[in-house]
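Heads up: the structure comes next, in structure tokens.
Only one protein chain is missing from this complex, and each of the others stays in its spot.
Labels run A, B and C following the written order; every chain starts at residue 1.
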Amino acid sequence: MSVSDQHDLVSVQTHDFDVAFEYAQLRADNAQDGAIVFFSGLVRDFNQGQDVTGLFLEHYPAMTQKALTGIVKKAKARWPINRVRLIHRVGQLHLSDQIVFVGVSSSHREAAFDACHFVMDYLKKQAPFWKKETTHKGDNWVQTLEKDQKALDKWQKDD
Amino acid sequence: MSVSDQHDLVSVQTHDFDVAFEYAQLRADNAQDGAIVFFSGLVRDFNQGQDVTGLFLEHYPAMTQKALTGIVKKAKARWPINRVRLIHRVGQLHLSDQIVFVGVSSSHREAAFDACHFVMDYLKKQAPFWKKETTHKGDNWVQTLEKDQKALDKWQKDD
Amino acid sequence: MINVVFFAQLREQLKSDGLSLDIPTPCTVQDVQQSILTSRPEWQDFLSNPALMCAVNQDMVQLTAPVLEGNEVAFFPPVTGG
Partner (left out) sequence: MINVVFFAQLREQLKSDGLSLDIPTPCTVQDVQQSILTSRPEWQDFLSNPALMCAVNQDMVQLTAPVLEGNEVAFFPPVTGG
């Protein structure tokens, strides 16, 4: 991606990520940023009315990196943020596994919060990932939620 | 503090904190929460027009723990969040040092973001900490910013 | 020729992860959709689902978006990552 900083990252990967390492990358040699906000998404045991035992994450390989990079660029154009690290896992995941990480550094607390939140809201609606849950009653594709569209709408009100 | 979970923490301390450990505490044995948001505040090199070389954090020892616990309780009453870990350092800090950590886990992404942001905004205006910056031109007390009051006001509009 | 790809629940419903389509270009995503349904009328219920999303060359677009020779057109259910 076209980025302003070697510490930026957009990665779609099957392997796990290490939050401590990602945090260190946001912080290293960075005395200008007073605020770091991150979001971490995990596989939880209950979703849409079923006991979940695992999750398979399908994606559109040719598109995922491009979509995520576009979302990060939108955030960078909108807020005075510095470093952004975005990781999304694909493939078979288990209970409590890490799915997604978004970390943002900024000299401004509000910008770091808003940009991190924005990236997650856009990713939920505009990046080509699909979750198939494994339950004791069989597999089922996760359905989209109206609240995710509403989460996105709030960023458009401000435009 | 009166908390719902042994993984909760409110700490005012001179020693540093370990974000990886705090994250692990939010995540351990916690398959119900799909979202973790954290904020980390760092000493930055530029603030209010001066090159900063360090920071001394004074506080009101009898009040800090009480004030922080009250803010966490407010957040828990307002959002469906589960674990909260809040750490604020005091004493002499240096460039890029960690100052404050707020970590929130929830089954709801929006609640985790909002509650973490809320705790930071309230802490900035209602917890008895004062920063004295060291610069090459001498020491000076950090002045309060109008934008911090505005940051607080946005949570009151929703009440 | 254009390349058409399907993902997730739609891929399972159609029992196909895609196909190549010989269609006059430029056309629209909707033209692509209709052309597929002409040869595969049994896909009607799934491929005409108004909730489906589509992309041309890996950018999300509306059904009215243009499609050029050699483009990749994707159809998929609403995304659920994150």
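Observations, loosely collected:
Here is the rule we use: contacts are C-beta pairs under 8 Å (C-beta built on N, C-alpha and C of every residue); 3 or more make two chains touch, one makes a residue touch a chain.
These figures come from a predicted structure and were not determined experimentally.
Although it is not drawn here, the omitted chain touches the following shown chains in the complete assembly: B.
Summary of contacts with the chain left out: across B:His7, B:His59, B:Lys76 or B:Arg109, the touching residue is B:His59. For the options B:Val37, B:Val52, B:Val104 or B:Ala127, the residue in contact with the chain missing from this view is B:Ala127. Taking the whole complex into account, chain B touches the unshown chain at residues 41, 57-60, 62-63, 66-67, 88, 99-100, 120, 123-132, 141-144.
Rule of thumb we're sticking to: only the chains that are shown with their structure count from here on.
Averaging Cα atoms per chain gives one point for each, and the point farthest from that of chain A is the centre of C. Averaged C-alpha coordinates give centres for chain A and chain C that are 26 Å from one another. Our note on geometry: chain B versus chain C, Cα centroid distance of 48 Å, whole angstroms.
Chain centres here are Cα averages; for chain A and chain B they lie 23 Å apart. Each of residues 82 in chain C touches at least two other chains.
Multi-chain contact residues of chain A (touching two or more other chains) are listed as 41, 120.
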